[in-house]
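Notes for the one structure printed next.
Only one protein chain is missing; all other protein chains are in place.
Let's turn to subunit A:
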Amino acid sequence: MPGLCRSDPNNEGAAAPGPSSSERRTFNSTARLRTDSVKKSRPLFPWFGMDIGGTLVKLVYFEPKDITAEEEQEEVENLKSIRRYLTLNTAYGKTGIRDVHLELKDLTLCGRTGNLHFIRFPTQDLPVFLQMGRDKHFSSLHTTLCATGGGPTSLKLHKLDELECLIRGVLYIDSVMPRECYYFENPTDPDHCVERPYPLENPYPMLLVNIGSGVSILAVYSENNYKRVTGTSLGGGTFLGLCCLLTGCSSFEDALEMASEGESTRVDKLVRDIYGGDYERFGLPGWAVASSFGNMMSKEKRETVSKADLARATLVTITNNIGSITRMCALNENIERVVFVGNFLRVNTLSMKLLAYAMDYWSKGQLKALFLRHEGYFGAVGALLELLHSS
């Protein structure tokens, strides 16, 4: 099982799949041969990976489905209760949610077969989550919680490098999940813009844009060769923060819902608002935004816009800005494939289509925007892989 338990002796540092996808998808048989040795080195259950972001904590949990009767007897009670609690519910406390549609079934990890669950809850509720763990006597288990991202330093976590986890997570999920990666065909034609699977067979080099609360942009040349090109503080946190201030909404979902009903051109000043049409001399189309929120300087116009319009304009502003910066980085790094991940894109088709449009239009078709179904969970997956890898 290359990539997870260091089964390839020629590739000591490798923790994620190799380049060939056919090889990657047939790992089960080879892995079985090594089960005995693997068994000794694999960590005790439960297997978690956690990514503590600025806004959300992302948790992946591996639920073994191949538990033998012998194991079932050995399994301590509280471990059993955790397993049941997590897998039988889809919501935890007031704010924890399991993304059931993302669950990966019949996955084999370190010789064990099971399901991979994807759970998230707001970072501000982390203490509640930890308390819950204590209530369920989680701390009595001999386990390491591998975590990446931020989080209070008081937590006793096995902290991992965020970007490394992210890249490993992306490469791993793509290797086990068919149709994980997709793109929009005809991005500049709204009537014919359709989602299509994209085989990420030879992913390098790629620009990996992680849009969480803030944004990190990585140039990935190979599994272990990557760099953070730049980042911007204008990310998902900015979108939600500004939406809360402008519209009084309180959740990402509300903000997105409002945005979907609004019209940004009432808020933004467009090129055609200034020049009456296209600014041909410099190739600027009339519909391009000349000044984000530019119309809001006028009192009359402020009175005519709705909260939905403001939410939409905020979404468009943040998304376009990420698009601009990404495009410049792609040009500077000479990379044509851009993979967008992060929870900002969760249930956010508006932004994804906008990014696809912007990449295609401004690069005259040179750049391709790619998206992954597990959007925000790659860091947590990477952390889980690290747990299995390091033990």
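Some observations on this one:
To be clear about the criterion, a contact is a pair of C-beta atoms (placed from the backbone, for glycine too) under 8 Å apart; a residue touches a chain by one contact, two chains touch by 3 or more; residues count from 1.
Everything below uses one rule, namely that contacts and distances are computed from a predicted model.
For the omitted chain of this complex, the UniProt record lists the protein as "4'-phosphopantetheine phosphatase", which is one of "Carboxypeptidase A1", "Cell cycle checkpoint control protein RAD9A", "4'-phosphopantetheine phosphatase" or "AP complex subunit sigma".
Shown as candidates are A:His117, A:Lys269 or A:His389; the residue that touches the absent chain is A:Lys269. When the full complex is taken into account, the listed residue touching the unshown chain is A:Asn332, out of A:Thr90, A:Asn202 or A:Asn332.
Note on the undisplayed chain: of the listed residues A:Val60, A:Ile173 or A:Leu242, the one touching it is A:Leu242. Take subunit A: the residues that touch the chain left off the picture are 52-55, 122-124, 149-153, 161-163, 212-214, 228, 230, 232-238, 240-245, 269, 274, 276, 281-282, 290-291, 294, 297-298, 321, 324-325, 328-329, 331-332.
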